[in-house]
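A single protein chain has been removed from this complex, and every other one stays in its place.
Residue numbering begins at 1 within each chain, and the chains themselves are lettered A and B in the order written.
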C-alpha cells in the first residue's frame, strides 16, 4: 500500500466502538475514506451502546459519569458518516486473501482492503459454576445490556457474582434503576485491592468511581462480600434459577435466594478475526489470556493488519480510543503518509498509563483459575453442547488429550454455536489442572470461520456467477 | 410461568403483538425479541441436549444461546432481532416439513 494516494487507499475498519470510531476519525482527517463495518444496529460499541430511537432516557441515566465521553464518541461518529462508507448491521464472518467477507440481511458483501484495522472489542470472561446453564443466569455484560439498551432487569432479585470493576458498576446501575439487588459476591479478596491501589492511582477518577459504586451499594444495604467461592447455582432445570450456594472467605457455606444471577470475571478479547488473518498469538502469563501479538502501535504480525481496543488488549474504553488513533496513525505511516512522531509518542505515553491501570485491575480482581480444578464433575463447562467438566477430564485422563484443540475434538468443548467464547478459557484451565501442566501448554482454540452463525440461505452474486460460469463452460 | 425480565423504565411505548407457543404476547416497540418474550415468559427454548430450559446468556449476540424458531421454521437470534407485529415464535422446534420448500 506504500505510495498509494491516500484518497484511493482502501482501509476497512471492523467495529464502531471507541477504538473503531477514533481510528476512522484519524483516517478521515488524513484524507482517507475508510469503510466501517459493525454488526450493531447503531454505532457506539459496547460501553457506549445506544438505546433504540424511541427510548427517552438521558445520557446521564445511561452512561453515568461517562455521559460526556459517550456523547463525544456518538457525535464524532455522526459527524463522520458522510466521509466514510458505513455498513451497520453487517457481520464480518471471514477474512481471506486481502478480502473481508461480510453478511447483512442474508446477503454477502465482499470487500477488498489494502489495510485492515480490527477493533472487535471484548466479551465477558466466564468461569463455569454448577448450575450456570439454567435459565436466569446471565453474563454480567449481558445484564448490563438488558438495562442499558432495553430498560429491563434480568430478574426481580438479582445476585451479582464474579469479579472485576464491572461487577460493582452493573450492580450499582441496577440499584439506581430500581431493580432488586440481592448481593454482590466477589471472588477476589479485599486485600488484593489494597495491594493494587498504587497502580490503580494511574487513573484516579476511575478508582474513585469504583469506590463510589461500592459505597452506594453498601449504603443501600446490599451485602457486598469479597473472597468468596461459588459452589452451585441452585434451581430447577425447568423453571430456572432460585439461588446461589457459596463459600465465604472464612470457609462457611451459605445460600442466598434470588431469581437471577449475573456473573462474569472481567473481560476477554474477541480475537477470532485477528486469528483468521493468521496473526500470531502469545500467552500472557499474568492474565492467563492469549493475545494477538502487536507492536506498540497496534501492528499485528500479519502485514497490513492493525489491532486496537479491547480486541487487542483489555485496557478499557478510554485506552480503546487512544489505541484506535494509534493504529490508524501506524497504518497511515506504513502507507507513506506524513505522521508526526510526537503525536505518536504522546499517544504511546497515554497507553502506558492505561496499561499500568489495567495491571492494577488485573491484580485487584484476579481471574480465579484455581476454581477450575475444584469444579464438580457434573458441572456443565460448554453450555452450547452441554458437556461437563467430568467429560472434559475424561478426554484428558483416558484419551490423552492435553491440548485444547485435541480435547475439543474428543469432547466437543468449544464446538458449539458460541465457538468457545464462553468455555474455552475455563476449559483450558480444566485441561491443564487435569493434566498437571501449565495452562499455556494447554494452548488455545484456533479460530474458525464463520465468526458467528452464517445463514445457509446467504445470497452471493459472486458465488452464483462462479457456478454458472463453470456450467456454461461444460455445456 | 413467571416472566424472567422486568421493565424498569421506557414503558410508554407503542404495543406490538406477537405469539409465543400459541399464546398472545404484548411487547413494546423497540424491544428485542428476547426482551419481549422474557417479559412474558420464563424461557426461550430448550437445550437440545436435555439439560433444561434456556433463556439466553450474553444479550450481545455472542453466545448464540437465544436462537428461537418461528412457526414457519425460520431461525431468529432473539437478542439481536427487533420485535415486529405478528411474529409467531415457538420454544420447541416445529415439526419439519421437508416438502415445504423455501
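Heads up, the rule we're going with is that a residue touches a chain if its C-beta (ideal position, glycine included) is under 8 Å from a C-beta of that chain, and two chains touch if they have at least 3 such contacts.
Rule of thumb we're sticking to: contacts and distances are computed from a predicted model.
For the chain of the complex excluded from view, the name given in UniProt is "Sarcosine oxidase subunit beta" [choices: "Sarcosine oxidase subunit beta", "Aspartate carbamoyltransferase", "ABC transporter permease" or "Septum site-determining protein MinD"]. Remark: the absent chain touches shown chains A, B in the intact complex. Considering A:69, A:293 or A:417, the position touching the chain not shown turns out to be A:417 (whole complex). Residues 93-94, 96-97, 99, 101, 108, 110, 399-400, 403, 406, 409-410, 415-417, 419, 448-450, 453-458, 460, 462-464, 466-467, 470-471, 474 are the ones on chain A that touch the missing chain. Interface residues of chain B with the unshown chain, by the touch rule above, are 48-49, 64, 67, 73-75, 93, 96, 98-102.
The criterion applied here is as follows: only the chains that are shown with their structure count from here on.
Mean C-alpha positions place chain A and chain B at a centre distance of 24 Å. Here chain B touches chain A in the complex through residues 1-2, 4-10, 13-14, 29-32, 35, 39, 42-44, 47-65, 67, 75, 77, 79-80, 82, 102, going by the rule given at the top. Taken in their complex, chain A has these residues touching chain B: 39, 41, 46, 51-57, 123-124, 133-139, 141-143, 145-147, 150-156, 177-179, 236-240, 259-260, 270, 380, 383-386, 416-418, 421-422, 452-453, 455, 457.
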